[in-house]
Every structure is written in structure tokens, then in C-alpha cells.
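As you look at this complex, bear in mind that one protein chain is not there, while each of the others sits in place.
Naming follows writing order (A and B), and every chain is counted from residue 1.
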Amino acid sequence: MSPLPSMGSRSRRFDAPDKALGRERFAADEYPENLLWAGALRAGAPHGLVRGVDTARAEAMPGVVAVLTAGDVPGANRQGFIYWDMPVLCGDKVRHAGDPVALVVAETREILAEALLAIEPDIEPLPVVDGLDAALAPDAPRVHDLETGNVLKQATVRKGDARAALDRCDVVIEETFFTPQQAHCFLETENGTARMDAAGIIHMTVSTQSPFRDRYEVGQALGIPQERLHVIAPFLGGGFGGKDGVTVQCLLALAAMHAGGRPVKMWWSREESLLAGYKRHAARMRFRLGAGADGALRALVCDLDYDTGAYAHLGVEIMALGLEHASGPYRVETLEANGRCVYTNNPVAGAFRGFGVAQVSFAFEGMMDRLADRLGMDPLELRLQNAIRRGDRNGVGVAMTASTGMAECLAGLREHPLWRTRGAWVREAPPLTRRGVGVAAVLNGMGYGRGLADMAVAKVRLTVDGRFRIYNGVSDMGQGNSPTFVRMACHVLNQDESGMELVQPDTDRSHPSGSAAAGRTTYTYGKALIRACEAMRDKLLHRAAMALLVDDVADLELAPGAVRHPATGRALPLALLGSKLHPDDRCCVSEAMMPVTRDVPEGGEAFRLGFPHLIFPYAAHLARVEVDELTGRVAVADYVAFTDGGRVLDPQTYEQQVQGAVAQGLGYALWEDCAAEGGRLLATDLSTYVIPGAGDLPDIESHAVETVEESGPFGMKGIGEVGMNGPLPAVASALLRMGLPMTRAPFTPERILAALGGDDS
Amino acid sequence: MILSFTLDGEPRTLDLDPGLRAVDVLREHCGVTAPKEGCGTGECGACAVLVDGEVRLSCLMLAAQLDGRTVTTARGLGGAGPHPVQEALADRGGVQCGFCTPGVAVTAAAFLERHPDPTRAEIRDALSGNLCRCTGYHKIVDAVEDAAERMRKERGGRK
Partner (left out) sequence: MNVLFPATADAVLEALRAHPDARLMAGGTDLLVRRRAGAVAPGVLVCLERVADLNGVEVLGDAIRIGAATTLTAILENGAIRERLPLLRDAAGAFASPPVRNMATLGGNLCTASPAADTLPPLCVLGAEAEILSSSGTRRMPVADFVTGPGRTALEPGELLGSVTVPVPGGGTIQHFEKVGRRKAMAIAVVSLAALLRVEGGVIAEARLAWGSVGPTVVRCPEAEALLAGRAPTLETFRAAGESVRRAVRPIDDVRASAGYRRRVAANLLLRLAEKAGPAALG
């Protein structure tokens, strides 16, 4: 009888039509009346002492409303999550080229630009800590005043005695891998508008993944009580982790405090976004893997160094996930994973889809390929043999009690025609071209992990006119959690989409539900929403019973637009019910929390928050890759992904996540690198920071391996991140098969040509 | 300078500095925020609009160049309703965050006017100036193929 597409079927996203018409209003689309523009002056120097900032000329310019420096920041002038180490405006020291030293508020963009040029910062240069080696050198200059030098955090996680086990292995492989900083490159750069009202409350509309935590962070940094901060997070034009944590927020709020009640807009240019925005951590990963002659993994010892740039952001938690995932989706008997999170004068590294795992995926899969080579085994079979299964303990000793579909993903790949016909395809390579087919098996812990409640609070309201309004509490950066919420609500409440309204996160209207991150958005809020909708259904049946003269709610049902009594055919329109109920009675609020593991490995105590995880999505990827021998150009001809994300709620949204993540992962593998020289970025705009275009990527075939995640809403688990982790190792695997053992990403034509060897005079 | 042009079917007259960027004229001064700014340097295609029916990047155009022209953004692309490209983008999953979508929609619509029956490779070529960070392009290409079919049917139907 349901007129709706059932859960699991393919349907159009609720948000898509307005976006296609250009009607959706993103934060960047706000141009309130009487607008002022705010902008930051960036240090330019990657490391230096701030001797002074001369703002006199800028202040004297007509149309300049305010010029602010560190002294004007009330409160702690420190932003951050756990390590409050990042100034809103730098007064003593700058630690990367994008550090802000002054903030200008002006009548127009043109005046703003001129005023920023007129400010003269006096920065005494300090020696630049330009990467891990420089940071870890014995007499390295210190980026922060830490007793541990530039090492923000060092930790070791152990399972058994891996070093001893290594000595007893039939084969031991050793290799060091390097991954670059990667920029999120969401199309909508960091921006927002803010206004302080007469009561002193600051209202902000920001492109943010974490509206609720922003209040806390801005409040701390500027010494404002949270209640005086109101944050609205409309649909984001992309996020991927780069808008998790404050970007423009503190500067904007500060600007609003000096704008005489007028609205202020700040919108980073693409150049500024590349300079000052967060990045994925560059990493160096030294791995030693020991195995039996039969291919069984006996010991893994690894040293992981993450370059967190000038500030901590989530660097320690990201490194922790690196340690946790160091052994990949495999059973390994013993493990020792050593990690260091290191300060440098590079751009600030923070959250990015694949949070610490995208890096180690390259390393552990590179080891599996090398091991297969050494043992003369098929690389896919070796992976399948060692794949973690339900009931096993993973590398850090956590029992896999949740759905575990790694082997199923690999088995799917093994039967795929592109895998079965790989030999012929490689043999048919045209002249001057090499071909190879690579595979990768990856995973990504879902949710915040132990120690940090992964909680969401869902709210649904029956409107006076009988529609249902969902108050989303977790930002939708494009991943489609909020249209999925509509879908879930339609299902539970038995309505069609025309009866639904969707409100994006707003700290005055929705409830704190955590950040859009960690593949948790649909899982956690979705669970809460199902409960809220069930409560609403129950409530409405009870409220309608009286009017319909029914004495048992079991005889009633919700139908599109009405409560019905099937036995008699009588119905009470929801519009009527809505108009009769007290506003307080038209609302249901429910919460949900993600389960966590109680298993903590030796050394895991070092991480209070976010370690380890209980539930993992998995994926097996295949890439058919061609290399042009004349130029070293790498082209991915075909791509296949098998993903275990539990039950599929909608194949379209599911494929979107897979394809988008694979695209970003291929960018990571082949093009993207925020290389800095002496702390200064070489890639400054989209002509030098290259992300893949439509012609650079193949079609991306996505298959779902449907396990059932019993704890998840409708059996699902989040797949936003796992797809990111496969492309780099899959492409590397293909290259290795062609005799190109790559250990440094991205695989630029230049590096490939060097690996091809041959004449070079 | 007094500028007169047609924007999504409506005549507009504004008195503006001719050296402003067209993208700012449309978004800030006309309140039409369908064209987005993703780079300001011609690299991303988010700001694409049709000027007298041809794709132009409004971040690399001056206000003065709008004078006397007919400008169409994603908002007015299909006239009263959505253009088939926009319907297909929504139906086929070509929209995720949606920030690139208005630029993709106008670029694809102009392309299909000239190439009613394109291959996937031709579609990828046509969209090579429209960066999308969310979709990996696969479903955008699906959508443009689908739109081509819808438009062929519409044309066939009209005959």
C-alpha cells in the first residue's frame, strides 16, 4: 500500500532539484543588506616573530571600518579542539605563511583589498622548519614551546611482541612510503556572514561541518559565552573534513563585534583557501612486515610520522587512526605501531576524508603487494587469505563483533571480468604503453571511537498545516545525509516527500548532533531520527484515536497526509491534527549513540579520545592502469569498487559516495600535492594545484556487498570515507605489476619517467 | 556606467562601475546567485553562464561586457521549469553538494544544443572545464547522456 519508494530502492535526492536550478542558498550566497566585507592579512613568512603590525595607513583609508590585531582579540585568542594552540590573530609569532596577523572590515571588497595591502607587518624571520626531517633534527628550531621539541605526541600501540616475532618470520619485507599534503578543494571556499544584534548575540551563517562545536570554539577563543553565538549551517558546497573546525568563524565573529551591528561577510579566495585552509597530513611511514612462507601475517612493526603543520588541529587523533589501521583489514598476529605527530611550518593539517587512514592504506597495501611478489603468490589471493573476518581480533586487538565484509568484497573482485581478463589486457598493450591491473583492500573505522560520545539528537515536528519538518543536526556537505533523513522519515511515518520539510543545522532550532565526519552522519543521526519518527507516529495515532472514535491505536495507521482507520476507512487529515495540537505536542526529540568497543590495546591509553573503533566499512578496489613510456603519464582506464557499507539505503547515494571518494583518491594518487618549499606553498591556485577533471577519470563501477550492520539504522554503516583509501594503493599495485615500485605519492609523470629509467642525459 | 541586459528573461538596468566582474554583478547586484565562484581564475567553471546562448565564465568578464546581452543562468535555463539537463542531473545523481551544478547545467545545455547525440567521451570533453569535487563525474556524464535522450525525444515529439 505504500506509495513511496521502499528503503533500498533508487530515488532522486530530495535536495537535488533546487541545487540543479541554482536555487539552493549556500552560505556564500548570502549578501545581506548593508553588508561589510572582512578579510585577513596573512603573514607571508612561514616562521617569524611578530615585532609589530603597522595599521595606521589602512585605518586612515576612507571606507575602512576597523583594523584589528592580536591586541583586539578578547578571550584566549586560541582556537583548537584539544590543544588550544592556534591564535585567532597572531601577535607574538607566526608559524606558517597563512597565519593571520590583522583583520580588516571595510565597506567594499575593493577597499578591503587596498587596506590589506596598506598594512605593514614587521616580522623577524626565524629558521623555517620545512618538514619532518627538519622538525626532528636534534637542534631543530621549535615551532611551539614544547619540552618534546616539535613532537606534539608520540605513542606506541602493541599487540604481542612484534619485534621478536619478526625475527622468526620466513620472509620480512621492509619499505618506507611517503604521502603528500592534500587540499580538500571543495568548490565553495571557506566563508560566512555574521552580525551582532542589539542584545549582543552574534548570528552567523557559515559553511561549516560543525556548527555546534563552533560555538564552543569561537566562545573560548573570543571569550564570549556560547549562548551569545548562533550558528546556521546551510548546505555546504563541499567539506570533506576541511570545514570541520573553525575556518572563518572566529575572525568573522570578531569582525561582527566591530561592525556596529552591520552584517559582515568573509569569503576566502581560492588562493587564500589553499594558503590558510586545512590540509591532509603529509606522512612518512616505515613498515616492516613478517610472514610465514604460506603467506600468513605474523608481525608488523611500523613507524608513522604525521606532519601536522603549524597547529595541532586534530593531528593527534588522525595519527591515532593511522596506528589503529596500520595493519589494514588483515589478521596479523603481532603488531608494534609507533607514531609521532610533528609540528612544522607547513600549512595546518587537519581532518580530511580518510582521516589518517588514507596514508597508511598506501603503506600496508604496498607491503601486501611486495609480500605477494616475494612469495610468488597472487596478490588478491594473499589478501583474501589474510582478510579479517567476523570474530577475529584486528591489528590492535579489538574483536570484530560487528559486520565484517572484507572477504566478501575481495571475493566479488576475484570474479569480476576485469580481474579475470587481466592477463590478456596487459598483453594487448599498444606500443610505447605499459599496462597493469592493481587491487587494494581497505577499511575505515566509523564514528568518533572510544572516549568521545558519538551522539545525535533528532527532532521532528508536525507543522500546523500537517507536514513533517525534520531538524537536521549534522551538516550536509553534499554527502546526502539530509535527503536520506527525509527518506527515513518518509518510511517510518509512511509519507511521501511532498509532506516533508527539511531544516539544515541551526543552533537555535536543531540539537547538537556532532560534526559531519567519520562516516557517522547518517548512522548516528539516522538512528536518532528513526526513534523520533516512531515516537511521532505513536503520538499521532494516540492523538487521533479520540477524534476517530477508536479505542486501540493498533487499529490505526499513518497514511500520507492522514491518520487512517482501515477498518472503517475513516481518516483524520494531518492538517487538521496539526492545527489542533499544542505546539509543544507537535514535536518529538530522540537521541542515539554509537556503540564502542571496550577492548583497548596496550598503549591505547595514550589516546583519551577517538581510539579504537568497533565498526568498520570495508572495500576492495581494482584499477586498470596504463603508463605512457614517453611521458610517464599514468591513466586509469577502468575502476571497480566493491564496498561493504552494510545495507544499502539508496543505491544512488551509495554510488555517489563511492565514486566521489574514488575520484578524490585518484587525485591523491596521481596529481595532488601541496608541496611547500621552505614553508611556502608551490601550488597557489587551481592552475597549479591540480585536481582531476572530467576527462581525467574513468567511469567508476560500484558494487555493494550487502552485509547487515545490526546496530545501524536499517542495517547500514557509513561509507563516506572508506572509498578514499583504495585508489592510491590500487594504482600503486598496478604500477608495481609493471615493474614500477612507487613509494612516494603522487605518481606524477616525472616520478614515473624516473622509475622507467633509461636514457637521461 | 548604465548597463542594460536581459537576465533570465527579465530586463535589467543598473548603474555600475564597468570594471566590476560580471559574476559579482549577477550575484551581488542582481541577487542571482545561481552562478557560483569557485576560483575566480577561469579554472573551475562554477561561474559559467550563457551570454547570447554561449558559455562564458562570468569571473573573467567585466560588467561592461554584459551591456546589451542576454544572460542566462541555471536559474532561468529551462524557462519556467527545469531544463532537461537539470532534471536529468537531479534524477541521475549528478548533484551532490551542488556547488558546481549550475555551471555544469548551463555548459551541458549549450553543448547538447550543438551535439544532440554525444558519446560519453565527448561529454567528458565538453565538461572538462567544470571541476566537480564530489561526484567523480560518472553520474554527471550519465545525466548528460540521459538529458540528450530526453531532448531528442522532445524534439521528435514536436515534429
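Keep in mind that, in the parts below, contacts are C-beta pairs under 8 Å (C-beta built on N, C-alpha and C of every residue); 3 or more make two chains touch, one makes a residue touch a chain.
Not measured: the values here are computed from a predicted model.
Student: For a quick check of understanding: of B:L26, B:M61, B:L77 or B:C134, which residue touches the chain that isn't displayed?
Tutor: Here the residue in touch with the unshown chain is B:M61.
Student: Which one, B:C30, B:A48, B:L77 or B:C100, makes contact with the chain that was left out?
Tutor: For the chain that is not drawn, the touching residue is B:A48.
Student: Looking at B:T6, B:T70 or B:S128, which makes contact with the chain not pictured?
Tutor: From the options B:T6, B:T70 or B:S128, the contact with the absent chain belongs to B:S128.
Student: For review purposes, identify every residue of chain A that touches the missing chain, sorted by number.
Tutor: Looking at chain A, the ones touching the missing chain are residues 431-432, 630-633, 671, 675, 682-683, 687-688, 690, 692-696, 748-750, 753, 759-761.
Student: Across the whole complex, list the residues on chain B that are touched by the chain not included here.
Tutor: 1, 17-19, 21, 40-43, 45, 48, 54-57, 60-62, 64-65, 107, 111, 125-126, 128-130
Keep in mind that, in the parts below, only the chains that are shown with their structure count from here on.
Student: Would you pull the chain A residues touching chain B in the complex into a rising list?
Tutor: 12-13, 15-26, 28-29, 31, 109, 184-189, 235-240, 269-270, 477-480, 652-653, 655-656, 659-660, 662-664, 685-687, 691, 693-695, 697, 699-700
Student: Would you pull the chain B residues touching chain A in the complex into a rising list?
Tutor: 24, 27-28, 31, 33-41, 43-44, 46, 73-75, 77-78, 82, 86-87, 89-102, 105, 120, 123-125, 127-141
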